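Only one protein chain is missing; all other protein chains are in place.
Showing chain A:
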Amino acid sequence: MTAVLQLREVTRVHGAGETEVHALRSVSFAAHPGELVAVMGPSGSGKSTLLTLAGGLDTPTAGTVTVEGQDLAALGAAGRARARRTSIGFVFQDFNLIPALTAVENVALPLELDGVRSRTARATARRALEEVGIADLADRFPDHMSGGQQQRVAIARAVVGDRRLILADEPTGALDSETGESILRLLRARCDAGAAGVLVTHEARHAAWADRVVFLRDGVVVDETGADRADALLDAGATQ
């Protein structure tokens, strides 16, 4: 089975000379259809860097990132923006909602930008808000919502439509443990339905919903649980 997301020996260096920071050092990583992978590691270990590279929001210093077989670098900026509207859902660590738009408008935006009729887009967006448990807040502006409610709008925006790859950076940071768990159930259900998911989290309890947990330290993958499954998939791929 081909991976939805594949990072091959990806390195990302910020700055140069004295202030050079190696955020990622030759990391290889894959997420397959139906698979939820969690990424854990201390602050500054490169988790958000990995995710922004996977989402085409940043480009690697070396190595390649492919999404559904497409090299993101070769797609160009316009192609990457299109991929983000259609096949990649991204939950930002700091939500990134548009303050001038209501919750339902925020969620509907990627669909509308992609040419879906406004009415259909809004109806789909309302369903997504329902799934994250805040249907009643659809017409509120982000400024008039609690942190946890804004976070759920951001999650709804990432899972709306038919996303093949869902990337979530600390999607449960502002949520209580019950609500956090319901979000994990939602991500898990999307992956069980065939999407690939990458979840960055500090909470082991949430990482445990993943099929695999990858541990990052100083930009390097130092350990991994449940790697057997991935190996089996790779072997199956090799014999095809």
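In this section, a residue touches a chain if its C-beta (ideal position, glycine included) is under 8 Å from a C-beta of that chain, and two chains touch if they have at least 3 such contacts; residues count from 1.
Everything that follows uses one rule, which is that contacts and distances are computed from a predicted model.
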(message) For the chain not present in this complex, what protein name does its UniProt entry give, out of "ABC transporter permease", "DNA-binding PadR family transcriptional regulator", "Glutathione S-transferase" or "UspA domain protein"?
(response) "DNA-binding PadR family transcriptional regulator"
(message) Can you tell me which of A:21, A:74 or A:204 touches the chain that was removed from the display?
(response) A:204
(request) Since one chain isn't shown, list which residues of chain A touch it in the complete complex. (result) 42, 188, 203-205, 207-210, 213, 215, 222-226
